[in-house]
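Have a look at the structure below before the remarks.
Then we have subunit A:
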Amino acid sequence: MENSVNIRQYPHKPAQVYLYGTCLVDSFYPQSGLDAIELLTKQDIEVIYPQGQTCCGQPAYNSGYQDQAKAVALHQIKQFELDIPIVVISGSCGGMMRHHYPALLADEPGIQAFCDRIYEFSEFLVHVLNIQLFDSGNKERVALHTSCAARREMGAHETSKKLLEQLSNVELVEHQYESECCGFGGTFAVKHGDISVAMVEDKTKHLLAEDTVRYISGDWGCMMNIDGALAHQKQPLRGEHIASFLLDRSVGDKGE
Partner candidate 1 sequence: MLVIKVSEFIKNVKRDLNDPQLRENFRGAMDYLMDKRQAAFTDVDEWATLKEQCKRIKQRCLLKLPHLLEQLEENLQRNGIEVHWAETTEQANEIIAKLIAKEHGKSVVKGKSMVSEEVALNDHLEQQGVECLETDMGEYIVQLAKEHPSHIIMPAIHQNKSQIGKLFVQHIDGFDYSSDVDTLIKAGRNVLRDKFCQADVGVTGVNFAVAETGTLCLVENEGNGRMCSTVPDLHIAITGIEKVIEKLDDVPPLLSLLTRSATGQAISTYFNMITHPRQPGEKDGPKAVHLVLLDNGRSQAFADEELRQTLQCIRCGACMNHCPVYTRIGGHAYGTVYPGPIGKIATPHMLGLEATNELPSASSLCGACEEVCPVGIPIPKLLLRLRKESVKPRADMPQTVKGQGGGRKPVEALIWQLWALVHKSPWLYRWSTKLLTRLSWLMPKNLGPWTTARTAPKPAAKTLHELIGENEKQGKRK
Partner candidate 2 sequence: MTNQSARNNILAKLKSQVAGADYDKLPKETGFEYPKLSREQQLEQFVGHLESNHAQVVKTSKAQIAEVVARELKSLGIDRLLYGKSGQYSEEIQALKGSVTLQEFDFVVESQAKQNLFDNTPAAITGAHSAIAATGTIVLWPTVEEPRTLSLVPPVHFVIVDAEQLYANFALLMNEQQWHNKMPTNVVLISGPSKTADIQQTLAYGAHGPEKLVVLLLVG
């Protein structure tokens, strides 16, 4: 890894955590949120999902509207008052809350303490829970796509790999240009649609070359982009959130 993500001290396994679901999962992919909760609950952790949470503020922040982003960010931190970890099921939103809030909310007392409670989902499973996964699924090859913020701000490419490697029947294949951006970038995909399309078309090409049934990611932003392109190309390959994938593999049958 080129830029080592700030080495952090990890706490012992907590009894309770908050789940930060993200706005995208909330409206489009709620099953991933439910799966994450189920997986954490199976680890004997009580998961609290504050109903007041909305969006981390990243869309406005990345568009230059920092005052608006700040107002929304400020609202988020008020929803998580207990001093327990906040598990975010997106490396991108996690990166925003962990690494960009300190500057955005610099005048907010205790902001660093809030940011220090932010964990990306795979990071939390590996480093805080030291989770031991049991694989009850069939043999499968999968590819992994890590969002850029998850990779460079949260080190999630490494923790995701560690989790997938625990699954005895899963073969993780590396696709060409794996570390390259899929072209999502939030409003970038709309403002500079042509460039974004060129990027996602290359990403789908490299993923398809691995001939897997699904690819795994911890970020629905990227997957919305990549799956949208795959569907448009009438390709059956789809992304699976790492929370759903791990739950799926570890219980075999979700209706357990």
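Candidate entries met the following condition: all candidates are chains of the complex that A comes from, given by their letters.
Everything that follows uses one rule, which is that a contact is a pair of C-beta atoms (placed from the backbone, for glycine too) under 8 Å apart; a residue touches a chain by one contact, two chains touch by 3 or more; residues count from 1.
This is a predicted model, so every value here is computed, not measured.
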For subunit A, which of 1 or 2 is the touching one in this complex? 1
For subunit A, which residues are in contact with candidate 1 within the complex? 1-4, 21, 23, 25-31, 33-34, 37-38, 41, 49, 51-55, 57, 59-69, 71-72, 74-75, 148-149, 152-153, 179-181, 183-185, 187-202, 224-225, 228-229, 231-232
